[in-house]
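With one protein chain removed, the remaining protein chains of the complex are shown where they sit.
Naming follows writing order (A, B, C, D, E, F and G), and every chain is counted from residue 1.
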C-alpha cells in the first residue's frame, strides 16, 4: 500500500506543530503538500522558503529542503535559490505581513520579473506572531492590538496587487474551500512563472477573539458566506461586492516568458559571443 | 508687474542646475512649479521631499521647504511629515528607481493608505545617477550598462502599479506634452489623497546614447509617436498597444477618504473617550 | 514574615492568571509599599497550553527577575500543576482548583485543595470569577499578603458595577482558605 | 629621464580622453614595464563639461593616486585648458588643440599648439581620431614615453580594421610634434 | 505637560509600558513603528494612548519606513519615537544615519533580544551595545542610554527626548526582553521633575536668512519646523550651514562632521550618566549595564561578606561612555571585571581606556538566559 | 578554473575591475547587487562577464534583496557575491547576520565612500571599519580584509571566496572610492597560485542523517546544496546541529554561538594577514590600512631620512585583527600612530590591545580627501 | 456507501487539538466531538467519504480511508 502523503512529505518528528488550536495555517500547509503530491515533482528538488511569522514556520514540518529566512525577505532569498539552480522547484510560504507589508517590494518585483516561484500567502489578516496587530490585509474597521479604535487603513487585495505587478498565475481560495485551494496551489506549481495563491485563513486566537468571531471552527464556517466565486462576482454590482472576498483563478497566462529561461538564453548568447572571440 | 514664476518659486542662486544638456528633469521640474503656482497653495506650507538620484536633486532648486532624503525612502519620510502636520502640502519628487525599485514598498503602501501626498515620478527608464543601469521601468530589449545583452526584465507600468495598490489619483504625461503634465500635477496636488503622476522624461546622456536615440531634442520629439492618449487607447487592440505608452488620467476618485482625515477622526473619538473618563 | 517571597499563578489562557499577578502586585507594591517584581507568560508561550504569572515580593529592591523557588503556587489546571510545581520552595504551599487538578506530584508539600471555579460559579454565577475567588484564597494562605489590601486592589481593578460580585467571590475564596487553615474545610472536598 | 612623471589629458566627453589614458598606461605600464597609476573623471563630473584622465608613471610603486603637478597637460578644449593647467609642474608642457583652445593662461610655460582635430579630419577623415593624433604628439613630447610602445598600444586597442587609419593618425600627430620640437612647425599654425 | 490619566504617583508597570509613558510624559506626539518582539507592546500602547492626547501613531510597512517617518515627523515639529529590537535596528541603520547627519531630534528604543539574526525573539540579551554606536557606515555621533530598571526606563526615555531636543540628535535607549516584560513599581515623577526640553527655534526673520545648520557657540543650530514660515532645505549628503550639499568642499565637510561630534563631546558632562555602588574602597570593579548590573550588586554584597572589596561601576549612558569616571576607579582597582550578556562588547569599550591595560577580566553569558549573581560572584572570587 | 580571456599575465585594471576578475578567477558564478557609487562598475562588469562563463547576474530591487539572493544562491551551491558601498552596507546588515548565523559562504565587497548617510558618493573614506564588524545586532563572527592596491584587491577578493568556502561564512572586502576607480598594473596570478577552495560537502548517505550544522573537529560543518539529494532545513533562528530552531535550549544556543566564533578564532593564524615595513628597529609604528598605508610608507621613508626610526604595521585582515603581531611591535615601540581616513576607528581597535596603553597617537582625516604622506610625516615628527 | 467497505477513521489523539473543525464541518455529521473535544466516528453509514474532515484538519490528526 502506498504511504500516506503525510508520511511521505511531512516530518513526523516535528509534529504536533506549534500553531494554536483551530489555526488555519495547518490547513493551508496540508493543502500545499497535497498540491505538491499531485504535481508529482521530485521531493529532492523542491525547496520551501519561508519568512518569519506563525505561517512561516510551515516548512519546519515538511520533508523538503527548507529555508527559514528573515522577516519579509523569503521571495528575495528564493529568487537567489531559483536563479542559481533553475531545476529546483521553489515554493514560498509566507504571511500576509511577511509578503505584503515588510516584504511588499520583493513581492511586486518578483511578480514583475515573472520568475518561476510559487508563493502561497497564508492570509490571516493580521500579524499573528507578534500578537495580532493590523496588517496590510486587515479589513477596514477591524480591531487589532494596534487598531483599538477600528482599523482605518484600506486593505490590499493581494490578487490585484500581484496582477498589477505582473504575476502570471494568480488565484485565491480559503481554508474552507480546501479542494480548490489544493487545485490552485498545484496549478501555481506547474505554472512556469511567478504564481501567487492568496490562501485566506484564520487566526482565531488573536484576530478571531478580538473581533468576536468565535473559534477556528466558527471562523472557517463563515467563509462560504464571506466569499463569492469569480464567476458569480461578474454578475454582482460593485456595492454588492464591497464586503465580499472573491475566490477563484484571476490570472493564468503564458504570454510572458519566465525569467530564468530568458536568462538561460542570455547565457547562450554570451557564450556564443565568447566562443566567436576565440 | 507680477514676478515671473521662476523668480517666485525657484532658488535663482542654485541655478544653473546640475543636470546634463537636454535632460528631461528640468522640464518636469518646471511643470511642477507651474502646477504649484496654478493651485495657488501657500509657498510656506509646501514641502518637497526627494530621494536620491539625478531627479531627486529637483528640490535643490525650488524655494519651498525641501527634504532630500535617502535613496528610495522619500515617500516614507513624506508620510511622517504629512501625518505630523496635515496642513502641509507634501509633494514627492522621485526617480523611477527611487520610487519603483528600492522604494517600491513605500510607494504601494502609501497608495494603499491613500495618504495625501503628490508623487511625481521622473521616469527616465534608468538609474541616471549611478551611470545608467536598467531600472524596473526600462523597456524589454533596451541596452543599459547592466543589460548589455538587452534587458530581459519586464517593466512596471507605474500607473497600473499605483492603481493596483490603491492610489486615488493616477495620471501620465511626458516632457513633450508639458501642458497636460502641468495639468495633471496640479490635479494631483489639489486631489485629497495619494496622487501619482508618471512623468515620462529622457536621459539622453546615458539611456539615449547607449540606445542610439539621439540627443535630448530628438528624444523629446519622439514622444508623440511613442504615446497614445487614453481615449485613443480604448479603440486599439492589445497588440497595437503593446509598444505604446498610454498617457492621460487613469484614476481620479474621491470614493475612498484620505488617511490623515481619517486619523483626525480617531483622535476626536479617542479624546472624547478620554473626556468621558474624567 | 519572610523577607523575600515568590509566588506563581498557573492555569490556562482565559482563566485570568495574568490579572491575578496584576492585582497582587498592586496590593503588595502600591498598597503595602513593598518592592515587587512581576513577570508573565509571553508570546506564543501564552497562547495555548499552560500560562502563568509570577510575583516576587520583597522589602528591598529585587535584582533578579526570575522566580526560582516559589513559596506559593496556584495551579488552576492539571497541566499547570504538572509544569509549575517542581521547584516549590521548602515549606512552600500549593493551592489547586480541586475540580481541575486531579493529581498533584507529591513530594511532601502542603497542598490546599479548593474547588475554586465551582465556588465562583456558585457565588457569582460565572466561572470567570474563579481568579477572584483564588485571590481571596491566596490572600489568606500567603501570609505575606494583606487581605484588606488585596480586596481593595480587586475592587479598584474592575468597574464599579462588578464590585459586589467580586467582593463576594473574594470573600468566598478567603473563607474557603480560612476553613482549610483551621482544618474544617470539608464542605467542598 | 624624470623618475616620477605625471600627465593629464583634458577635453570634453566624447573626445576620447579616457581612452588616451588607457593606451598610455598600457604602453608605459605593460609594454615598458614601468609602474603606472591612472585615474579618470568619474560620475556626474564626467557627464558634461570638462573631463580628464591622469596618469602617473614611475620606476617605483606609486603610493599617492593624485596628480598634483603634471609634467604634461593636453587640453582639447578651452574649458579643459582653463581648468586643468593651473598646477603644471615647473618645466612642464601644455599641448593644446590649437583650433579648440583660443587662449592659454600664460605663466611662462611651454605651450605646444597643434591643430589636433583638424589633422585627424585630414588624415583619417574622422574627428574621432583626434585622440590618436594626440597620442602621437604626446608620445613625442613626453619624453618618458616610448613612441613605438605607444604605437603598438594604439594598434592593439582597436580592431584590426582600424589599424591603418590609426597608425596614420598617430604618425601625423607625432610628426606635428616633431616639427614643433625642431622649431619648424609653421604649417598649421 | 498635562498630567495624564496614566500618571498617579506610584504605579506597577512593565518596562515597555514605562518607556511609552515616559515618552508621553516628555511630550512624544508621534510614534511610527513596526511590531517586533519584544518591543511590540510599546507600539500597542502608543497606538491606544497617543490619539487620546492628540498625538499620532503610524504603523509603517517596515523599520526602514518607521525610522524615515519618525525623521519626517520631527522635521514637521513633532517629538517622535520608534521602538524595535535587533533585526529592526539593523534595518533602521541607514535612516538613523540620516538622523545623525541631518541632526534630527528623535528617539529610538531598542529592546534587545538574543541575536544575531532572528536569534531568539523572546530571550533577553545585551548584544547591541556595539551596534548602537557602529551600526551604520561612516563616523557619526549618537547618544545611547541603557537603563536597568522599569523606573529608570521611564526616566531615561523621558531624558532621551530632552537630550534629542537639546542636542538635535537621535538618542537611543537600550532595554531588553527581560525588563520589557517584567513589572516593577515605579514612582511617576512630576512634570517639573522631568524638566521638559524643547528644541531651540530660530529667531531670525522669516526670509531666506535662516540657515538650518548654522550653529552658535553651543554648536547646536536652532531648528525650524516645516510650515513655520521659513523655507529651508536639508540633505542627507554632507552639507554646509545652509543644508545644501557641500560635496566639493573639503573644509565644509570637515566642519560639519567635526561639529556634530563636538556638540556631543563638549557636553559629555551633562549627557553622561553612571552609577557607582560600593566603589569607595573597591579593589575589584565590576562594570555592568542594565539588567546585569542588578545582580552584580548581589554578587558584590556577597563578595564583601567574604572580605573581598568589590564595587560596581554602571555606565548609564553607553555613548558617550563615562570614560573619566571609570578611569578614576580603574586607577585604584586591581581588577576590572566586565559582566555582560553577550560575548564581551562592553569589555572592548573598557579595554580602549587608558589605564586599564592588564586589569580587565570578563564574565559573559550569551545563551539567552539572564546572568546570575553567582556567575559574577564566582568570577570575583577567581580573580580576587 | 578555465583561464579567462581576461587573464593575461599583466594588465592595467581599476580596483573595481580587479575585484570582479579576482572573484571570477576564484569561481564566482553568481552576483546579485544594486548599483551604488563607487561600487557600480563591479556590477556592470559582472553583468557582462558572468553569462559568458555560464554564471548569473541579478540586479535586485535593493540591497536587502541583493544580500538575500546571494545567500539563497549560495545554498543552491553557487559561489556568490555582492558589492555595495556604505548606505547599501547598512541595508544589508540584517541579511548579512543571517549569513553569519546560518554559516553561508559568500562575499560582500564594500567600496567605502565618505559617510555617514549619503555622505559624498564619489569621495573615498575608511569609515566602515567598525560597521564591518558591528553593523548588525548580536554577537557574530565575520572575516574582513582591507587590501591596499589594485593587485591586492584582486588577490584578496579571490582569497575572500576561498575563506568563505573554507570557513562557511560571509567574508567582506573593504575597498574605497579611490582604489575602485584608479588603474594600476597588476599581475594576474595563475589559477594554481590562487588555490581555489571549495566548501566541504557531506559524505553521509542521502537520507535524513545529514545534519547541516554538525561539525567535526574543524568546527566547520560540511554543506550540501539544495537539490543535491539531501533534504535539510536551515533557520535564521538560533538552531541546533539539525538546522532547526533551538529556542528553548540554552545549551544548544551557547554551543552554536560559541562554535561559529571559534571556527574563526582557532584559525586566526591561517586567516589573518598583515604587512610590516621597516619595523625591525622601529620606535614609531604607524598602523594604517588600505590606501593610507601606501602614503604611510613615504612618510616613514622621509622620517627615516631625518633619523627617526619609523615603521609600518598594516593589518590586511581587519577582523580577525592581527593582535599578536601588532602587540609584538607595540612592545618594542615608543609610540604607535594610527593613521586613517575617519575619526579614529582603527585607533580604537589598537587601544583595545594590551600593551598599548599610553603609546597611541593618531592622525585622522575625515573630509573626503585622501590622507597625504605629509600629514603622517608631520605627526611622526610631532610625537617622535 | 457500499456495505462491505467500512470507514477507517484514524485519529492521532496526540496531534488533535480538539478545535472542532472536523466535526463542525462534516457535511453528514458522521463524526462528533467526544468529551475531550476530539472527533470520533458516530455514524459510519452516513459518512460519504468526502475526506473533508481529513483535508480540513489543521493538525494532521485525521486519516480517513476504507477498510477492505
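By definition in this document, a contact is a pair of C-beta atoms (placed from the backbone, for glycine too) under 8 Å apart; a residue touches a chain by one contact, two chains touch by 3 or more.
Just so it is clear, the structure is predicted and the values come from calculations on it, not from any experiment.
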- Query: Of the chains that are displayed, which are in contact with the missing one across the whole complex?
  - Reply: B
- Message: Among B:179, B:229 or B:254, exactly one should touch the missing chain; which is it?
- Response: B:179
- Pick from B:52, B:93, B:121 or B:220: which residue touches the chain that isn't shown? B:220
- Query: Just one of B:30, B:50 or B:133 touches the chain that is missing; which is it?
  - Reply: B:30
- Item | Touching residue (missing chain; options B:19, B:77 or B:169) | B:19
- Those residues of chain B that touch the unshown chain are 4, 6, 10, 15-17, 19-27, 30-31, 34, 175-176, 178-179, 182, 215-218, 220-221
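Just so it is clear, only the chains that are shown with their structure count from here on.
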- Item | Required steps from chain C to chain D (each step between touching chains, minimum) | 3
- Message: Over half shared numbers or under half: where do the identical copies chain E and chain F land at their interface, same or different?
- Response: same
- Note: of the two pairs A-F and A-E, more contacts are counted for A-F
- How far is the middle of chain E from the middle of chain G, if each middle is the mean of its Cα atoms, in Å? 57
- If you average the CA atoms of chain D and of chain F, how far apart do the two points sit, in angstrom? 38
- Query: Mind pulling the chain B residues that touch 2 or more other chains?
  - Reply: 52, 70, 101-102, 104-105, 109, 129, 131, 136, 149, 153, 263, 266, 269-270
- Message: If a residue has to touch 2 or more other chains to count, which residues of chain F qualify?
- Response: 37, 48, 51, 61-62, 64, 87, 94, 98, 117-118, 121-122, 235-237
